[in-house]
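A protein chain is absent from this complex, but the other protein chains hold their places.
Take a look at chain A:
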Amino acid sequence: MSNKPATLFDKVWDSHVVRKIEDGPDVFFIDRHFIHEVTSPVAFLGMEGRGLKVMFPEKTFATADHNTPTINQHLPVQDPLSANQLKALETNSNKYGISHWGLGNPKNGIVHVVGPENGITLPGMTIVCGDSHTSTHGAFGAIAFGIGTSEVEMVLSSQCIMQPKPKKMRINVTGKLGKGITPKDVTLYIISRLTAAGATGYFVEYAGEVFENMSMEGRMTVCNMSIEMGARGGIIAPDETTFNYIKGREKAPKGEAWDKALAYWKTLATDEGAVFDAEFTYDAADIEPMITYGTNPGMGMGITKHIPSALAGDSKSSYEKSLQYMGFHEEEAMLGKKVDYVFIGSCTNGRIEDFRAFASIVKGRKKADHVTAWIVPGSHIVEQQIKDEGILDILTEAGFQLRQPGCSACLAMNDDKVPAGKYAVSTSNRNFEGRQGPGSRTMLASPLVAAAAAVTGVVTDPRELIA
């Protein structure tokens, strides 16, 4: 081994390579594998078709989230296809001895919310799931990324996948964030600068003062969105904020095991002088509340700005197709545009700090009459926090209803669909055509921007509503 300065990403990646194949991928060992109902059933079928079994069932964790209803979860699931997928997850998990947090389980929730909140996600781990937002877990200094169903089958049957090592990028954000600027704005800003494909082929380390001062939940929001600029994942070096978050959580190491783990975790940082394949630095002072105006997450801008007349790197025809779908025009302002739906939730912004932020604006105000709002906690634990902290009372007083946990309107697999032609301000991660229902038009934003839209009924700068 050389003692060349290494990046955090190198340290974690290289320690998980079981075999290097010449001019091929690395055989890459997986410490934690999350599964959900949508991308796992075909993997179990495939495995069984080959006569294989789950190699390490204790390293896989199942939760139902993509397809679950967000009301009346105590009743049988109405959609027979969804019910069938949920049943398949339960049956497969039970058959192989995999931990399963199905509908109704007090630990149930969105996979990228429940993993960290129960201490399953730890620094230095390799984590995969058949879901691109697995990048969320990188907030802990883990290498975490989304995989396809064939790879889910590989992990189930051999605890490994075959991956070429990505290139390395570092993104620094220096300085301090202004009033009303949230981690979601930071990530939407970065993506707007790099474009939706700007980090394809890379794994991104986030560094600098802004991330050092950010909470774990904020870091999760940022790492979550890494895939939206094409990056396989994002990673942030673990620090005291990380250790304090993990300590005491149900599946986190305890006693002697904690001390041993902590000593290792403290080695997980990029060495001075380590080399990245690409590096970008931004100034926090340039970031304002963000909103997207187009049909990919790179089409975002400061909320007080006007829609640009072209997007760097994209052809005019693709750009125009996008604006046409949204019903927007070049050089228009976004402020004041009518909003029909507001969604707060998802693996991006479905944690307690997001609901605190939302409530901070809603408090003492009323929901705009024409707005339909879906308030969807990321897990039952978050739902309970919302109740315990009095946030539910604030929401109820303002005319909002709290729903039950799940992915909900982020991808609209369940009944939470935005109708064709309607505009939604959404705290989720994708504004693709039809993402929130066929014909739906999505504007991605932070929980503060979502709250401001929910009470005014139009796109509003949340800083005007902050006391």
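Convention: a residue touches a chain if its C-beta (ideal position, glycine included) is under 8 Å from a C-beta of that chain, and two chains touch if they have at least 3 such contacts; residues count from 1.
Everything that follows uses one rule, which is that contacts and distances are computed from a predicted model.
Trainee: Among "Potassium-transporting ATPase potassium-binding subunit", "3-isopropylmalate dehydratase", "Na(+)-translocating NADH-quinone reductase subunit E" or "Phenylacetic acid degradation B", go ahead and choose the protein name stored in UniProt for the chain not displayed.
Mentor: When "Potassium-transporting ATPase potassium-binding subunit", "3-isopropylmalate dehydratase", "Na(+)-translocating NADH-quinone reductase subunit E" or "Phenylacetic acid degradation B" are compared with UniProt, the left-out chain turns out to be "3-isopropylmalate dehydratase".
Trainee: Touching the hidden chain in the complete assembly: which of A:Arg219, A:Arg351, A:Lys367 or A:Arg430 does that?
Mentor: Candidates A:Arg219, A:Arg351, A:Lys367 or A:Arg430; residue touching the omitted chain: A:Arg430.
Trainee: Please pick, from A:Asp65, A:Glu117, A:Glu153 or A:Glu288, the residue that touches the omitted chain in the full complex.
Mentor: A:Glu153
Trainee: From the list A:Asn296, A:Ser346 or A:Ser428, which touches the chain that is not on show?
Mentor: The one listed residue touching the chain not shown is A:Asn296.
Trainee: Using the touch definition from the top, which of A:Asn72, A:Asn213, A:Ser315 or A:Gln384 touches the missing chain?
Mentor: For the chain that is not drawn, the touching residue is A:Ser315.
Trainee: Which chain A residues would touch the chain omitted from the figure, given the whole complex?
Mentor: Residues of chain A in touch with the missing chain: 18-19, 21-25, 27, 29, 31-32, 38-39, 41-42, 45-46, 49-50, 52, 55-56, 59, 66-67, 79, 81-82, 84-85, 88, 122, 124-125, 130-132, 146-151, 153-154, 157-164, 166, 196-197, 200-201, 227, 230, 232, 261, 264, 295-296, 314-315, 317-318, 321, 411-413, 420, 430, 432-435, 438-439.
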